[in-house]
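Here it is: the structure, laid out below.
Only one protein chain is missing from this complex, and each of the others stays in its spot.
For clarity, chains are labelled A, B, C and D in written order, and residue numbers in each chain start from 1.
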Amino acid sequence: MTTNTPQAAQANSPLVKKRGLRELLERGMNVLFFLCGLVAVAFVLFITVYLIISGLPAIQEIGLKDFLFGTKWASTAKEPEFGILPFILTSVYGTAGAMFFGVPIGFLTAVFLAKLAHPRVAAVIRTAVDLLAGIPSVVYGLIGMTVLVPAIRVAFGLSSGATLFAAMIVLAVMILPSIISVSETALKAVPKEYEEASLALGATEIETYFRVSVPAASSGIAAAVVLGIGRAIGEAMAIMMVAGNVPNMPSLFKSVRFLTTAIASEMSYASYGSLQRNALFSIALVLFLFIMLINVLLNTLLKRKKNK
Amino acid sequence: GCGAPAATQSPSQSPAGSPAGGSAALTGKVVTNGSTSMEKVIGALIEQFKTVQPGVTVTYDPTGSGTGVEAAKNGTADIGLASRALKDAEKDGGLTETVIAKDGIAIVVNPANGVEDLTVEQIARIARGEIANWSEVGGGDAEIAFIGREAGSGTRGAFEEITETADVCVYSQELTSTGAVVTAVATTPGAIGYVSLSSVDDTVKALKVAGVAPSEATVLDGTYAIQRPFVFATKTDEPLSEAAQAFYDFAMDSANAELYAAAGVVPAAN
Amino acid sequence: MDARPIIAARDLNLWYGAAQALYSVDMDIPEKQVTALIGPSGCGKSTFLKTLDRMNDLVPGIKITGSVQYRGTEIYDSKVDVTWLRKQIGMVFQKPNPFPMSIYDNIAYGPRTHGVRSKSRLDDVVEKSLRGAAIWDEVKDRLKKSALSLSGGQQQRVCIARALAVEPDILLMDEATSALDPISTSKIEDLIADLKKDYTIVIVTHNMQQATRVSDKCAFFLLGRLIEFGDTTELFSVPRDKRTEDYITGRFG
Amino acid sequence: MDARPIIAARDLNLWYGAAQALYSVDMDIPEKQVTALIGPSGCGKSTFLKTLDRMNDLVPGIKITGSVQYRGTEIYDSKVDVTWLRKQIGMVFQKPNPFPMSIYDNIAYGPRTHGVRSKSRLDDVVEKSLRGAAIWDEVKDRLKKSALSLSGGQQQRVCIARALAVEPDILLMDEATSALDPISTSKIEDLIADLKKDYTIVIVTHNMQQATRVSDKCAFFLLGRLIEFGDTTELFSVPRDKRTEDYITGRFG
C-alpha cells in the first residue's frame, strides 16, 4: 500500500501508534503462525534430505546399475549381493495385482453408490467403506495370515500359501476404500444435465452411467487409481505378514519380498554402519522416489480436475 | 555349541561372592535391547529382578540381535542382547560378550507330519532344496516347505553355520520372528522350520536330530547338535552403571538357574 | 384443429410428493407444427413437457394419473419401452448440455446407443444432423474437438443436432434459447421454423415475442392448469380468458 | 457547507490490481450529519466507504493514492494505528453479521478488545449501547442467548449496538437495511435520525427514498467518480449534473 502524502509527523495526534505491546503481539503471532506453516515444509525437506544422505552411500558403493538391476539379494552372505530388482518388480507386480482386483470392484461399487443405490442403502455402504478404511493394517495382515494364506495353499495345492498372490489380495482389500470414496466423489460431481441429455436420447440408466457419467468423471477416477497405487506401494506390515518374505524374483505363487518389507524385515538385524544397513536406506530412497513420482502424478490429475 | 567361547568375566568385577540383589537397594534404569529369541529369558530375568531390586527399572526392546549389539556399542542400551556369538569385528569395536545361556534350535514340523527324526545331513539337504518331498525322508508324499528366519537373525546364523548351509538355503518363507515361524509351521502341513527351543509349543512338533530329542539336558551335554549361545554384549572399557551391574550379576548368578529353566534354556552359569 | 393429434393428453394430473403440479390437463398436440407453452414461472410448463417423454420417471415420489397417448399408444402403459419412447421424442434443454466429448461423439452418441456401429453410417448421420441443426459449416473442420470449446449458441445447436441424430418424431425444447444471446437466439428460431417441415415441435418459452414468432399453436398454463390453448395468432389477438389476456399484456408474471 | 469536515478525502484514487475503482475523489464529510452515498451498482460506493476506516487494507493487490484525513490526521500514514482508527470509525454491514455468541458477548466484544475488563462497566456499556440501538427492550431478558436466534432486523440493530459499544466518532453503514423487511428498515431509519445527534453517519443506499428521508448530504457516484455532492434536498430537487438527474429520475441504474 502506498500513500503519497508526505505528512509532517503528527506526534500529538491520537492516531499515532502508541500501543507498542499490542503491535508486538500481532507481529509475534504472525511470525509464530508462519513458523507453524514452515514446519510442514521443514518436515518434507528433512525427510527428503535424510533419505538422500543415508541412501546414497550404499548406492555409490554397490553401483547404481548393480543395485537397481541386480537380481539377487543376499545381504548377509559371505560375498554379499545387493540387487533390488526383485523388490522393485515385486512392488510393481504386487501393486498391479492389487489394482487388478481392487480397481474394478472399487470402481463398480463407487458407481453403484453414486448412481444406483437408494440414498439410505448408499449411506449404509458408505459407513461400511469408511470402517474398512479405518481398520489397522496389521489386522488385515492377521486375517490374511490366518485365513487367506492357508486358503490359498489349499486352493492352489501349494506347499505354502504365503505368496505374492496373497499379498495382492490383501492389498486389493486395503486400497478398496480409497478407490471407492475418491471415485464416488468424482462421479457425484458429474453435472446432472449430462445424464438428462443421455436419457432423453433414449439411453438406459446403465448406458448413461457408463457412457456419459464415467467418462466425464474419468480424471477423478484416475486420481482414485493413482491414490490406490500410492497406498499399495507404501504398505508394509500387512504384506509382511502374508508374503513369505523370500527375496525371490516375483512370481504369482512364490514367496516374495517388497521394497517396504525388505526394509522392515532386515532393518533390526543389520549392524550399524554396515553395507547391509546402508543398502536398506538406499531401498528406502528408491521407495521414496517412487512415491514422489506418484504424488506428482496425483497432483496433476487432481489439478486437471479442478481446472475443468 | 557353535564355537562360542565360555562365559567371559564381567568387564567390571563385581564384589566377590555378593549375591545379586543382596546389596543395598538400588535405583535407576537399565536398558536392554536386542534378540527376539531371548524374549522369554530376559522377560523372566527382569520380572524376578524386580522383586529383589524394586527401585530399578529394566527395559527390554526386542529389536533383533544386530540392533541390540549396535545399541550396546553406541550406548543407547546398557546391555545388548544377541542370540549368537559376537563377530570379531564387533569385539574389536569395543564390545565384550558374556554368554548367559545356551539355547537349542529345535527343528519343528507340523504335528500332522509322520517324520520323527532327521540327521543333520538330511536337514541340510532339505535346507538346500535337494530334498523336496517328505517321502524322501520316510514321510508321506507331500512337498516340503522350508521356513526360516530373515538374514541377520541370530537363530538363522546359528542354524546355517551348524548345518553348513550358509548362503545356499532355499527358503519357502523367510519370517522375521520366531513366533511367525511357529505359526507358519503350525498352519502348513508340509512345513519344516527352525526356532529357538524355548518357543516350541504344542502347535508344532520338535524333531529328534540324529536320534537325540532336544531338551535342556541334551543341549547342556552337547549331544543335541543344533544350539547357540545367548549373549550379553557390553562395552569393554566402560563400566556398567551400578544398576546395570546388579542386573548383570543377577543374570549370572547360579542361584537363578531355575529362571532359565522356566524359559526353556540352559543357564551358562552352572 | 387438425385431424389427428400426434400427442393427446387427457385429464393429466401430476404430484411431486404431496404437492400437485398439474391439474387435469387436456391437450392435443398437432403433427408437424410448433406448439408453444407459456405461463409464469412455476406454472408447470416444464413439468408438462417432461411428462411427454417420461423424463419425470426419474423424480422420486412422483405420481401421475390420466393418459398421454403418442400416436395412439398410451405412453404410461407398463409395456412401453421408455428408451424407445425417448428415441421418438427428443428433448433439448434450457442450458446447452453437450457431453464433455468431441462434437462428433456427441452427435454419434444417440445412434451408437441405438446400435449403429458402422463408421460410414455414423459419418453420414453426424453430417446430416449437424446440417439439420444449421451448424455443419461452423464445425465441420473440428469435429474431433471437444464440444465444450464451442460458444453457447453453437453448443445449443450441437445439442439440437444430437437430438436429431436419433431421428425423432417430436422435438421438445424447454426454454432452449433463454441462456443464449440474441443472435444465437434468432438462429435457433430460424432453425425451428425450418425443422417443423419434418418434425413436430413443442417449445416452452418465457418470451412472448418468441412464441408469436415461431409457434403455430400456443398453450397458456397457470398454477398447474391449462388455461387456454389454440392458434397462436388467435390466442394473442383475441384471448378468450381474462387471465391469458392479463398475462400476455404483461399485467403479471 | 459546514466549517470543518470530520473527514476530508482529496484526490483519492484506488486500484484493485490493474482495475481502477475510484478516480480522484474529493469529499468533505461534515460532522454530526448523515451523508448518503448513492449510485448504480459497482460504481464504487462500498469501496469508498471502506477506504474511510481502512477496511480495504485486507484486500490483496490494492493500491491507494491521495489523502484521507480524519480530524486533520492523514489516516494512510504508516504511523497510524489501524485498530485505533477503526475504533473511532465504526462500521455496519449490509448483511447482519453478529458473532455466533450471546448477545451480551457480541456487544461486549469491542470494549473487551479495547481493554475493558470490569464486569460492571461492561454491563453498563452493553445496556447503553443496546438502548442506543433501540433494541434494549426486545432483548434485555435474553442477553445470554445466542445473537443468531434473533430476527434479521433485530440482528442488524444488535450489530449497530455492537458498533456503538466502542464509542465511535463516525458510523459507516453499507446498505445496512437492504437485507431487511420494511418494518425493520423504518426502525433503523428512525434510529439513524436519532443517532446523528451524537455521531457522524455515512450510509450507502440503493434506495433513493431512503436517501431523501434520512440524509442531510448526498453524494452521487458513477463509474468510480464522484459526480455530484451537496445537500440532499438540493441534489434531489435541482441536480446540477445531467447524469445525476438521469439517475435519480430512474432513467438508468
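Everything below uses one rule, namely that a contact is a pair of C-beta atoms (placed from the backbone, for glycine too) under 8 Å apart; a residue touches a chain by one contact, two chains touch by 3 or more.
Criterion: contacts and distances are computed from a predicted model.
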{"item": "Hidden subunit of the complex - UniProt protein name among \"Phosphate transport system permease protein PstA\", \"Inner-membrane translocator\", \"Acyl-CoA dehydrogenase\" or \"Monovalent cation/H+ antiporter subunit C\"", "value": "\"Phosphate transport system permease protein PstA\""}
{"item": "Shown chains that the omitted chain touches within the full complex", "value": "A, B, C, D"}
{"item": "Residue of D:K32, D:R71 or D:K95 touching the missing chain in the full complex", "value": "D:K95"}
{"item": "Residue of B:S83, B:T178, B:T218 or B:T234 touching the missing chain in the full complex", "value": "B:T178"}
{"item": "Contact residue for the chain not shown (choose from A:L64, A:A77 or A:V147)", "value": "A:V147"}
{"item": "Residue among D:L22, D:M55 or D:L130 that touches the chain left out of view", "value": "D:M55"}
{"item": "Hidden partner chain, residues of subunit C it touches", "value": "71-73, 79-81, 83-85, 113, 115"}
{"item": "Hidden partner interface residues of subunit D, rising order", "value": "53, 55, 58, 60, 83-87, 90-91, 93, 95, 97-101, 109-110, 113-114, 159, 162-163, 166"}
{"item": "On subunit B, residues whose C-beta touches the chain left out of the figure", "value": "29, 31, 33, 36, 39-40, 43-44, 46-48, 57, 59-63, 71, 74-77, 175-180, 182-183, 186, 199, 201, 203, 259, 262-263"}
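Keep this in mind: only the chains that are shown with their structure count from here on.
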{"item": "Cα superposition angle of subunit C on its copy subunit D, in degrees to the nearest 5", "value": "175"}
{"item": "Approximate Å spacing (C-alpha centroids) for the pair subunit A, subunit B", "value": "38"}
{"item": "Touching two or more other chains - residue numbers and ranges from subunit C", "value": "none"}
{"item": "Subunit A: positions in contact with at least two other chains", "value": "none"}
{"item": "Complex interface listing, subunit A residues touching subunit B", "value": "74-79, 145-146, 149-150, 153, 158-162, 240-241, 244-247, 255, 257, 264-272, 276"}
{"item": "Residue ranges of subunit C touching subunit A (in the complex, touch as defined)", "value": "53, 55, 58, 83-87, 90-91, 93, 95, 97-101, 109-110, 113-114, 159, 162-163, 166"}
{"item": "In the complex, subunit B residues that touch subunit A", "value": "63-67, 69-70, 73-74, 90, 142-145, 147, 150-153, 157, 166-167, 171-176, 180, 183-184, 187-188, 190-191"}
